[in-house]
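Only one protein chain is missing from this complex, and each of the others stays in its spot.
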């Protein structure tokens, strides 16, 4: 979708080096040479492209959650959830079997909180807000940037992809369910009183 | 979607042996060797993977409904319907031509009940709840596990696939129709009174 | 979707012979040999399959509207529209540029009526109801069978396909718009009064 979304994987931990998608490139047309490798300060070590504007956020995340892979998507339902639930500070997801696809979750009775963080173009401020939020929501598997999209991660690229699929699925279920639920409750309500 | 969904087919009835998809594997990347064969007690007879966590449910079902194939899907609309209609105990589907694609149904005037069963991680309890529910809803072509997904079956894999397609189609129609119907009723209502 | 939908084309007018899709076959797996040719009474002239249960309806239609091709689809939005607007007797579509894709329509100011006919398994009764309805709605480009799907046609297969695409597009627009319009009107309403 446009040039949206980005992802990174850790190449080495000591010293920290991550491979990250370049800025301003259509991800469907991405070639291997365009992937850039950056150090802990975000300086390019290898590759020709300009690292993603959100490189600092990726560096913050890999250190904070010890993730080997970080994925960021711009989806319809992620964007909607981030706006509709902004006042509540997060999306609470509970009671779905699909939650079991998240690392460490063993039952649908799990309550996942996906915190919502105000979007910002100031990557220093945003990184520190992300650090603050994730320390508060220890154990979260991802977060939403408001009006922007989903960040999630994993111990390997496969796990990060699975987390993306699962969280996007659940955000769609929740988004669509708000309507249906409303309609059904309305119908039940109008049945219960004289017409 | 993640590693969700599973399916089984009967290899032999006496002694009972079913082939079933393995646990924790991306179904899009499934290879023939990963399919496992298990006996009536769920013990692996052949294959390297770990049989699906829901193997017991499949074994219960094939015996109960004499199905040659059982399919279980995790869909958006199945999940939504299982939550929105939970209080009513099932989804009632009536008046649609597509119902004729279900085995034994000859007219759209058929009323199909898709019972909703509370989800559980205890496969013994869940299997016995499924047995109880299907004995009550004799003739049902499938059921929903709440917040989890659809189970359906058939006399062969083709029929089970057709049942899946038809029930998923109808669950989507019903889910989307709740909204539209509400909107239209509201509009008619506001036309009927002075504005 | 299951074995749903069917289509026919006229092979000759005198004597009338149409080619039609067979009954109970997955249309995605259809082979040329399965297409059957039937005469004006619906008797098979050529081909091995059983002609569609709705053959009589196709024969009625080709004679009534002088169509070379008749397409029948089972879509989500067609099914929903046929239920939601059943009381009004039809779906009225007006003001959309896409209407210009229908044969003979030159402006978006056209008002298309897609009549809704009660579904029936009695093909004799249904055919006569279709004839009665289309004589009343002269110039209609299609109709909906309630809870069942859309019938449309054209002077050639290309035109019938274009009509299908356009009507399905407009039914989706109308279905989705009911919701959005409701939401916007509600929002405007609550702005206009003290909260």
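Per-chain residue numbering starts at 1, and chain names A, B and C are given in the order in which the chains are listed.
Following the convention adopted for this analysis, a contact is a pair of C-beta atoms (placed from the backbone, for glycine too) under 8 Å apart; a residue touches a chain by one contact, two chains touch by 3 or more.
This is a predicted model, so every value here is computed, not measured.
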Visible partners of the omitted chain are A, C
Which residue of C:66, C:108 or C:155 touches the chain not shown here = C:108
The listed residue (C:64, C:98, C:123 or C:140) that touches the chain absent from the view is C:98
Where the unshown chain meets chain A, residue by residue | 1-4, 26, 74, 76-77, 79-80, 83-85, 119, 121, 145-149, 175, 178-179, 181-182
Chain C positions in touch with the non-displayed chain are 95-98, 101, 106-108, 158, 162, 165-166, 169, 172-173, 176-177, 179-184, 186-187
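As a working rule, only the chains that are shown with their structure count from here on.
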Graph of touching chains, which shape: line, ring, star, complete, other?
-> line
In angstrom, rounded to a whole number, how far apart do the mean CA points of chain A and chain B lie?
-> 30
Using CA atom averages as chain centres, what separation in Å is found between chain A and chain C?
-> 43
For chain B, jot down the residues that touch at least 2 other chains.
-> 179, 181-182
